[in-house]
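For this view, one protein chain was removed and the others were kept in their places.
A, B and C label the chains in the order they appear, each numbered from 1.
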Amino acid sequence: MGNSFGHLFRITTWGESHGGGVGVVIDGCPSRIPLQESDIQAELDRRRPGQSSIVTPRAEADRCQILSGVFEGQTLGTPISVLVLNEDAQPETYAEMAQTFRPSHADFTYEAKYGIRNWQGGGRASARETIGRVAAGAVARKVLQRMFPQFEAVAYVTHVYQTTAFVDSDAVTREQVEANEIRCPDAAAAQQMIAAIAQARAEGDSLGGIIECVLRGLPPGLGEPVFDKLEADLAKAMLSIPATKGFEIGSGFAATQMRGSEHNDEFEMRDEQVRTKTNRSGGVQGGISNGENIVFRVAFKPTATIARPQQTVTLTGEETTLAARGRHDPCVLPRAVPIVEAMATLVLCDHALRQRGTAL
Amino acid sequence: MGNSFGHLFRITTWGESHGGGVGVVIDGCPSRIPLQESDIQAELDRRRPGQSSIVTPRAEADRCQILSGVFEGQTLGTPISVLVLNEDAQPETYAEMAQTFRPSHADFTYEAKYGIRNWQGGGRASARETIGRVAAGAVARKVLQRMFPQFEAVAYVTHVYQTTAFVDSDAVTREQVEANEIRCPDAAAAQQMIAAIAQARAEGDSLGGIIECVLRGLPPGLGEPVFDKLEADLAKAMLSIPATKGFEIGSGFAATQMRGSEHNDEFEMRDEQVRTKTNRSGGVQGGISNGENIVFRVAFKPTATIARPQQTVTLTGEETTLAARGRHDPCVLPRAVPIVEAMATLVLCDHALRQRGTAL
Amino acid sequence: MGNSFGHLFRITTWGESHGGGVGVVIDGCPSRIPLQESDIQAELDRRRPGQSSIVTPRAEADRCQILSGVFEGQTLGTPISVLVLNEDAQPETYAEMAQTFRPSHADFTYEAKYGIRNWQGGGRASARETIGRVAAGAVARKVLQRMFPQFEAVAYVTHVYQTTAFVDSDAVTREQVEANEIRCPDAAAAQQMIAAIAQARAEGDSLGGIIECVLRGLPPGLGEPVFDKLEADLAKAMLSIPATKGFEIGSGFAATQMRGSEHNDEFEMRDEQVRTKTNRSGGVQGGISNGENIVFRVAFKPTATIARPQQTVTLTGEETTLAARGRHDPCVLPRAVPIVEAMATLVLCDHALRQRGTAL
Partner (left out) sequence: MGNSFGHLFRITTWGESHGGGVGVVIDGCPSRIPLQESDIQAELDRRRPGQSSIVTPRAEADRCQILSGVFEGQTLGTPISVLVLNEDAQPETYAEMAQTFRPSHADFTYEAKYGIRNWQGGGRASARETIGRVAAGAVARKVLQRMFPQFEAVAYVTHVYQTTAFVDSDAVTREQVEANEIRCPDAAAAQQMIAAIAQARAEGDSLGGIIECVLRGLPPGLGEPVFDKLEADLAKAMLSIPATKGFEIGSGFAATQMRGSEHNDEFEMRDEQVRTKTNRSGGVQGGISNGENIVFRVAFKPTATIARPQQTVTLTGEETTLAARGRHDPCVLPRAVPIVEAMATLVLCDHALRQRGTAL
């Protein structure tokens, strides 16, 4: 269970990292949205392995096929099935994993839950599972842009290990993000980050960091109060991404050290609209968008797979030592940027349709 | 929409802060669980207003009635309807709110979404909405303890404004938490927090802080990979609580400044079980519990309602100034402790039943 | 579980026939729909006991209270909680049922499922559970009429035991239906039905029959292909009503004895719209409404509670004889008419909002 996400715009992902392939079924997509495989492929290319020197060299083209739901270049309103076949399997690389639990991976917990697991490369817990999310996010973006032409989601790396970037969330563009391989629009910080990652890799180690995401061009009124608050659904979406450890919106954890008089966003009239002077709320109040930019941050842990030897135990309960030999990312953040954007876009697309459905 | 939570153990809350009352319907509760109104009342008493000098003096007994689903002291397996009538309404206090949007409240966003709102005290966005959650959490706790007798959820305040408490999440008890009115088990820090809150109140201001929660006594195997990861559902649950701005599990945002070799939890055999030597994962790996304590933290902003005058606008778009006159909490944290516990317990109860349903 | 119905317009009912009360929470109702308790009460009065000589004399006013979701006579967009307290409990009447399973009732199956049941009058399996459905249906009707002012749902009795009525589904009005106590618009047939019911009651027996329902004033395009076909959701809605044994739409079972050339509905242009010449499809093709009247029928079995002695067994497995002593309906059909209308209206309201949400 738990492989579906969304209420009206609902996706279901499937697939292990090794095996036939991975994919997604998108249900609830409005009809007559122009859609081609290249729309999806462009986003998949941003998350695929092998794009730069700081990500895993696993060389997969991740070529997508749309198997249903599109006819003569337009969506039909029926489920859109997207398939990406697995190609570059080297299951022998993972043979050791059949018997030994990798520290801070999901090997042990899958075994505890299911009594079986596809040990060839992480199975369903592999980052490869996110291909379906990115594919669906590309479709959701087209739907949202139909409804709100100014809509855009821009995510970017703001922290890697001890390096902090300075980015203006109101102004940052996707072009700036794509300007370097770490996807950090602060060029100086980006160089430090890249160097730190290269060094960590050389040392058989890994690094984590923070991705910030801004959603612009959305109207007030999206999000459902109580359990399906916009920030609640965004938090769920982000913590469902592998390797995440935290989420904050607007002022986030920093709010805990502020006084109400410092933190509140006063209202004013601007361009004949109710606007806030500041945006510590992060674009959401009471679970509902207020028309300001939605800004949130996601914490990623350092990649669990490292080349250094670590203590662990085997399937049969014997203590042993393990050092990773498979290909892996020393830092997941650059490839996680399109995943964060995709998940945020899926949340907003679903809420936009929900609001449309019930606002008479 | 969005007023239901859970998949097998599913709750639906309803009610505005002013009006007939508030309540919850609990669907999916197993039968033959001993349950009395006093089980629920004990938890409601922990979140009700007027319990101490640092919370709102609004004096409501919040007396619960079980209207269905229980027979001769046991659950029937049918929906449990819990009702709390509203009592201490002073709607005249709120007359000004009918015309003016309170900064960092949900007045504007509700108006934008629905074109109408119950302006008497916050309506559905009031913290009063959480009564149903706490009531349901008390039931979920009984179900979980039937399945896992060692289960307990203990939440406590670790930060208020600039004060940090030191608490051992493995050892802290509910008795220690309940020992003072701020619900911080570090007595020295608690005194500072209480003093800081008293001062903020005197200054017409408010404070935020952090609540940590530990879940103990759960087996490995709970949680669904991919979208319904345990940490994802916990994050959603927490960000659905009013006034929250962030969530982190285990190492959380601190993980972003660690190396993989520092962060990974090595495995060892302990008491003939697979255990981790450290718990930076926070009890969850790949979305599934690993049998260690589940530890997470939630950031709360300072209360939006403050007595100081703030700039804002009216329903008709005129700029004005507003100073709160209603009764309110200068710091929501002590009353939020049982809410955090309740929401965490609901998440785990639902996942425990889901796991039970599909593990043959 | 299983106490919620609908996807966007979603209701959750609760309550046993004896105990605190029964009720419903309606989530997803659009805001600013005028709504008063009298709107709901009018429908509840049509299903309450004691309205005529051919229904149970149990004398309950079934007075509804709206506890939330309505403010100054308009819906807020938040959950609408409707409560009806139980009044006329005579649990001593049912003492025998604590030990003995009534034939063709749910006593045995509840016991098998839950290991416990509220034996005072049928508990959750009582027809009293449908109060929440009828209340919610009254709200759904107002929503649908806001969207489609010509919308109306008219149900009526077409068969009781061996009497068949002739009714023109295109023309029948609610006034005609309400003209007699059996709710059959064919006056001559109605008299025979009433006489048959009176005789069955005198003989300690009971009768079943068929209710037909027509939905008018709906546009083409409602209903989701595949699993949530309009006829599928209607079938589920109807078979969820107590005492139902069958459902058919349009030509129904009679279609099985027709040839395609006899059965197909040819298209023509009428008033510049695509219309069918006949309506054997019952207003739905491929799961989606085609703009014709939606017509379906529901089979009700004879009331299981009869005064004649029947063989049965006890909780402890001893064979015994039981004759009903409680008050009951000799024929459920007249009181089921508003329930059928309510459930059909709920299905259409939900699908209308779903279509609105996804049709850009």
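What we mean here is this: a residue touches a chain if its C-beta (ideal position, glycine included) is under 8 Å from a C-beta of that chain, and two chains touch if they have at least 3 such contacts.
All figures in this text were calculated on a predicted structure; none of them were measured in a lab.
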{"item": "Shown chains that the omitted chain touches within the full complex", "value": "A, B, C"}
{"item": "Contacting the left-out chain in the complete assembly, out of A:Q65, A:Q191, A:N293 or A:T320", "value": "A:Q65"}
{"item": "Residue among C:F9, C:W119, C:Y156 or C:F300 touching the omitted chain", "value": "C:F300"}
{"item": "Touch with the omitted chain, as defined above, among C:D27, C:D62, C:D186 or C:E224", "value": "C:E224"}
{"item": "Residues belonging to subunit B that touch the chain removed from view", "value": "7-8, 28-33, 77-78, 143, 146-147, 225, 353-354, 356-360"}
{"item": "Touching residues (missing chain, whole complex) on subunit A", "value": "1-4, 8, 10, 12-16, 19-23, 25, 27-28, 31-32, 65-69, 71, 74, 76-81, 83, 113-118, 123-124"}
{"item": "Missing-partner contacts on subunit C, residue numbers", "value": "1-5, 7, 13, 101, 103-106, 108-110, 112-113, 124-125, 129, 159, 161-162, 200, 204-210, 219-229, 231-240, 242, 244-253, 255-269, 272, 274, 276-277, 280-282, 284-291, 299-306, 308, 310-313, 317-319, 354-355, 358-359"}
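We adopt the following convention: only the chains that are shown with their structure count from here on.
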{"item": "Centre distance in Å when subunit A and subunit B are each reduced to the mean of their C-alpha atoms", "value": "26"}
{"item": "Rounded Å distance, subunit B centre to subunit C centre (Cα mean)", "value": "39"}
{"item": "Distance from the mean Cα position of subunit C to that of subunit A, given in whole angstrom", "value": "46"}
{"item": "Subunit C, residues touching no fewer than two other chains", "value": "8, 28, 31-32, 77-78"}
